[in-house]
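Structure first, commentary second.
The complex appears here without one of its protein chains, the remainder shown in place.
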Amino acid sequence: MSMKQRFIKARYYLHNAARFAKIYPEEALIRAVVIFSLVSMSVFFIVPLYWLFSAAFKPPNSVGFPPELVPSTITFENLNHIIVNTEFVGTFLVNSLLVAVGAVIIVLAIATPAGYAFSRYEMKHKRVLMVSILFVQMIPFLAMIIPLYRIFAIVGLLDTLIVITLVSAANTIPVATWLMKGYFDTVPDGLEEAARVGGASRFQAFRIITPLAKPALGAVAIYSFVGAWNKFIIPLTFTSSKSKWVLPVALYKFISRRGVVEWGLLGAATLIAMLPVLILFVVFQKQFVAGLTGAEYKG
Amino acid sequence: MSDSEPSYLDGFEARRETQTELSRLERLYDRVDQKLPYIMIAPVFIIVVGLMLYPAVWAFKLSLYDVPISNLDNQVFVGFQNYVEILMNSFFYKVMKNSVVFVSASVVGQVGIGVTLAVLLDRGWLDDRLARFFRATYILPWATTAVIVGYSWQFLLNPRVGLVNQFLRALGWANPPPWLTSVQWAIVGLIIMNIWRGTPFSMIFQTSGLQSIQESFYEAARVGGASRLQTVRNVTLPLLRPFILMNLILVTLFTFNVFGMILVMTGGGPLDATNVLALHMYQTAFSLGNFGKASALAVLLFLFNLLTVAFYLRVFGGVDQAI
Partner (left out) sequence: MSTIDLENVTKRFGDVTAVENVDLTIEDGELLVLVGPSGCGKTTLLRTITGLELPTEGTISVDGNDVTGIPARKRDIALVFQNFALFPHMSVEENMSFNLRMQGDLDAEEIDQRVADIAEMLDISELLDRDISELSGGQKQRVSLGRAIVTNPAAFMLDEPLANLDANLRDQMETEIVRLQKQLGITTVHVTHNQSEAMTMGDRIAVMNDGELQQLGPPEEVFYEPANLFVAKFIGSPNMNLFDATVDADGAHLLEESGPGLAVPIDLDRSDPIVLGCRPEHVLVDRDDRSGGGWATLEIAFTEFHGASKYLFFDVGEDTELIARVDSDEPFAAGETVSVGFDPEQVHAFDPATDERIDQSARTDRTRIAEGTRPSDD
């Protein structure tokens, strides 16, 4: 579109809006207020992250007074420093990826068949069983942390990535099971039976029908990935040696060790720590929303 | 029937006979297959019981013992002494007060703003594409790890380089609050941060609630002559009630357990002005090493969770409203 066309279009909109405001002043006022509040909420939600990330591209020590919203000069010095001189990418990012991917695999492997079984089969006390797994989630995680610490100390898993993966997955499994059950409920009943009458065992029928739940599998995968990726207290408590740190822990130690905060470096580090989530957000926006909230996902 | 029918029957003489006997292997396979539903849900319960329920019960047991960090196996049964010590100490009440302020302000803010945004972005107010765009810009905080949330708000609320105070100065507030270094203002800063983090969840939750309301209700209201605000008040909000109840319960449970962000941002200070129950419990366990007392605090935290849920259910009328 040429500039001129754009200009004409904008004038056209403006003209229409003005006419609308003249005819329905009340309605126009409501609309203006709504749009204004929505835009200010956008600013409220985006600026905090934007500002931290933008610090990553500002020259060191230029972050100061007065704050500048758009960096006047863009530098990759901070990012370069974090990537080259620290273990953020080499160790912590890799650890975080291992934990998150591991959690996704465990959650999918356990929640998918369970959700399927809850959706498809009659079982004794099904309702009680389903509610009880959600009820357990009501117990504050903090209450479990001390016994878990003892258990892992006894079995010698303390300070390993396995523990973080396992506990992160366990945290996600109840909601993931409900999510899968909800999706399988939307798959027509007859399919499993058609498969079984046609000569498939229950297990074969499950394998035939699971591909139909791809959207829910995607949502659950994202939910468990982001959940595990963002875990902070679990790895902080159960790991100690630096080689086992995941990104949130590394960020925390990074600041609390240095004392004086170098905002530019922090911005660079947080940007790296958020990158996979940002990528997921851009690529799978729809599943991302469904996955994060555990809300019912409508294909 | 015409003669041109294919002679498909000819190919069928090799029809399978109905099997009337199962071999031993087949019988075994079938027995396993019949139990498959239970086999499929078993891992969930193994994980839930092993990694959640069992530790929780253990935590209750620990709360009745004195567990010195120096020798964890040297546990002494002390009955409810841990609880008595906690409840006799005025520090607990200070922490409780902080928790209640933090939780209630956060819940009101998150659910209030969340519902408002969801309704404004619902059908009828805005063009669909515009609504989708706004919704997308509101989501990211929920996917941000507690550490980054903590730091980005520490950065924003920094009295000197912080964007917030710069903004307030521009609005004409000559001496904006020092936020996190001030005993009065620190908790306000935390609440703003928590609302920032938690509102997206409420918005998405309410959006899925709104999607379950059938278009015909709105049409009926429009035909009946209701204005937009009347429709929101008389149609949308009543139908959203169960979702709002569920939202309140979930957000309250989340918020009582929030402390990662606080740990990063203020560490509970200044002068414990931002120390909440969850953080207090964590520090009692892992800084002071008093596992028994920390477990007792965890049990108390659980009781508060239960009480809140019971309170909501009472106010809103019954479990059925929530499911």
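Going in written order, the chains are labelled A and B, and every chain counts its residues from 1.
Throughout what follows, contacts are C-beta pairs under 8 Å (C-beta built on N, C-alpha and C of every residue); 3 or more make two chains touch, one makes a residue touch a chain.
Given the structure is predicted, the values throughout are model-derived calculations rather than measurements.
The chain that is not drawn here is touched, among residues A:A195, A:L266 or A:L280, by A:A195. Contact with the chain not shown here comes from a single listed residue; of A:V89, A:I105 or A:I208, that residue is A:I208. Along subunit A, the points of touch with the absent chain fall at residues 122, 188-191, 193-201, 204, 208, 211-212. Touching residues on subunit B toward the chain that is not drawn are 1, 5-6, 8-9, 11-12, 15-20, 22, 26, 30, 33-34.
Everything below uses one rule, namely that only the chains that are shown with their structure count from here on.
Within the complex formed with subunit B, the residues of subunit A that make contact are 30, 34-35, 37-38, 41-42, 44-49, 51-52, 55, 63-67, 69, 110-111, 113-114, 116-118, 120-121, 123, 129, 133, 136-148, 150-151, 166-167, 169-170, 173-174, 177, 201-203, 206, 226, 229-233, 237, 247-249, 251-252, 255, 261, 263, 266, 270, 273-274, 277-278, 281, 285, 288-289, 292-293, 295-296, 298. Every residue of subunit B that touches subunit A in the complex is listed here, in rising order: 29-30, 33-34, 36-38, 40-41, 43-45, 47-48, 51-56, 58-59, 62, 72, 113, 117, 120-121, 125-126, 134-148, 151-156, 160-163, 166, 196, 199-201, 204-205, 208, 211, 228, 253, 256-257, 259-260, 264, 278, 281-282, 285-286, 291, 294-295, 298-299, 301-302, 305-306, 309.
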